[in-house]
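Missing here is one protein chain; the remaining ones are kept as they sit in the complex.
A and B label the chains in the order they appear, each numbered from 1.
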Amino acid sequence: MSIPIYVTGLGIITGIGNGKSENLQSIIDYKSAVNKIEILKSKHSEFPVSEIHLTNNEMCEFLGLNPEEVHTRTCLMGRIALREALQDANISSETKEKIAFISGTTVGGMDQSEQFYFDFLENDLKNNYIKAHDCGTTTEMIAKEFAGDFEIMTTISTACSSALNSIILGANLIKTGKVDIAIVGGSESLSKFHFNGFNTLMILDKEQCRPFDKNRAGLNLGEGAAYVVLESKEAIKRRKIKPLCQLLGYANTCDAFHQTATSPEGIGATLAMRKALENSNLQPEDIDYINAHGTGTENNDLTEGTAIMKVFGENIPNISSIKSFIGHTTSAAGSIETVISILAMINNFIPANLNFSTKIDEFNFIPNDKNIKKNYNIFITNSFGFGGNDSSCVFSKIIEK
Amino acid sequence: MDELILELKKEIIEALNLEGMTPESIDENASLFGDGLGLDSIDALELIVLLERNYGIKLENANEGKEIFKSIRIMADYIKQHRTK
Partner (left out) sequence: MNDFSLRVSKNIYIKAISHISNQKPLSEEWFEEPIFYSQKYVRSIEPDYKEYFSLLESRRMGLILKRALVTAINVTRKSKIMNPDAIITGTGLGCIENTEKFLTALIKNDEEMLTPTHFMQSTHNTISSNIAINFKCHGYNSTYSHCGTSFDSALYDAFIQFQLGEIHSALVSGQDELTPDYFKLLKKIPYLKNVKVCGSEASVSFMLSDEENGENIAKISDVILLNKPEIKKMLGNLKCNLSEIDAIVVGNNGDVENDEIYNNFINIFDVHIPVIQYKQIFGESYSISGLGLYTAAEIIKKQKLPVINNYGGKINKVLKKVLFYNHYQNKNHCLILLEML
């Protein structure tokens, strides 16, 4: 017998909005945040990005924090998303349940380190930022948003699938009874480090990205944070809280092909979706919507589409990538896109894949280029990272009362 | 021309960290990728930076490299025609 996992709260901040309602409304209004670079101090303004239009100081103000203290952008965004998730799930320091906090990041405090690195080496002016650099400290700093105690806290760093893998660990912690509630997701700010890094791979598009389009020319980077509150059946009964939806199943697999390229036949992506369906006790035809990883790079979209055709055959469900709205938010993408997909499902629509015009020759499907009004029950979401770290999660409306 | 080939071999050995290889051990007519030297897509990106840094040639698209990097001789021919430094 499988143990049900419920979703009882969401928190999100992205280029298209601070909070659930702003994000939802931007998708409904087809409002993309991919635009000319403004906040990140990079000279490569030829590549558009999806930025949160708040400076670090403005985020401090929003959170009521002293901007003179040590903050990194990833932590500030993470705190904003965590605050909303806690409120949404009605969790406070009074909550009696055992709670885990699992966060994904790769960039960590790099937005500050890349400004002060030579100070770190040559003088003592910015020493306080040295300890804010690593991923684990990033999670600890985000966790300060919660006035209570987390029972278990750790950090996952599997590049672009980090936040989805946080969801998987959180669910396993609940299933084994280690905790009753797991707050899971990720946070990642833009940094010159990974912006330039992606540029060396020559996979940044100078236009808004065009996922699953024949003429796609790369991805746009984005920033943001999102957390999902997972909870056991017993805990929601004790807390008398109404769940939003359920996590039915998930899988983490590895393409094991190349550090940056995906296998042409999409081994890892196929396995991730198949195992996630198996783990959910579902057949491919049960899926109503695929929230694709769909970065807009030649390699990813071809491989992912190939894998989708292998798993779903002739009857491909509705499919879209929402990266044309929010960019590729790397380590946070898994939870950000999960939150947006959940919001779309419970509001009975399938989100659009912007900028699509021409079908990819090898494919038997096209993504939906408009929001589609539809009452549906189940979606699968994909996150694929460098090195072939491929994960998929399946969510549904409440089926087990 | 032969001087450029030798120079290029040295630069490639250094840029791609092909430890233990010498210019003599690389056949300028052999394929750089696949069966030949066994380089991959990341090496191709490294070679694109090498072209820009050492010869002032800027490729806009990684796909352009596919033709240019077929062998060291073809690469040298391309450099000869397009170099700006």
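Definition applied: a contact is a pair of C-beta atoms (placed from the backbone, for glycine too) under 8 Å apart; a residue touches a chain by one contact, two chains touch by 3 or more.
Fair warning: this is a prediction, and the values are worked out from it, not measured in the lab.
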item: Chain not shown, its touching partners among those shown; value: A, B
item: Among A:127, A:215 or A:347, the residue in touch with the chain that has been omitted; value: A:127
item: Among A:55, A:199 or A:371, residue touching the chain not depicted; value: A:199
item: Hidden partner interface residues of subunit B, rising order; value: 15-21, 38, 42, 45-46, 49, 52-53
item: Residues of subunit A in contact with the chain not shown; value: 1, 3, 42-44, 101, 106, 113-114, 117-118, 120-121, 124, 127, 130-131, 134-137, 139-140, 149-159, 165, 169, 172-178, 192-194, 196-197, 199-201, 232-234, 252-260, 267-268, 271, 385-389
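Keep this in mind: only the chains that are shown with their structure count from here on.
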item: Whole-Å gap separating subunit A and subunit B, where each centre is the average of the chain's CA atoms; value: 38
item: Of subunit B, residues touching subunit A in the complex; value: 40-42, 45, 48-49, 61-62
item: Contact footprint of subunit B on subunit A as seen in their complex; value: 200-202, 258-261
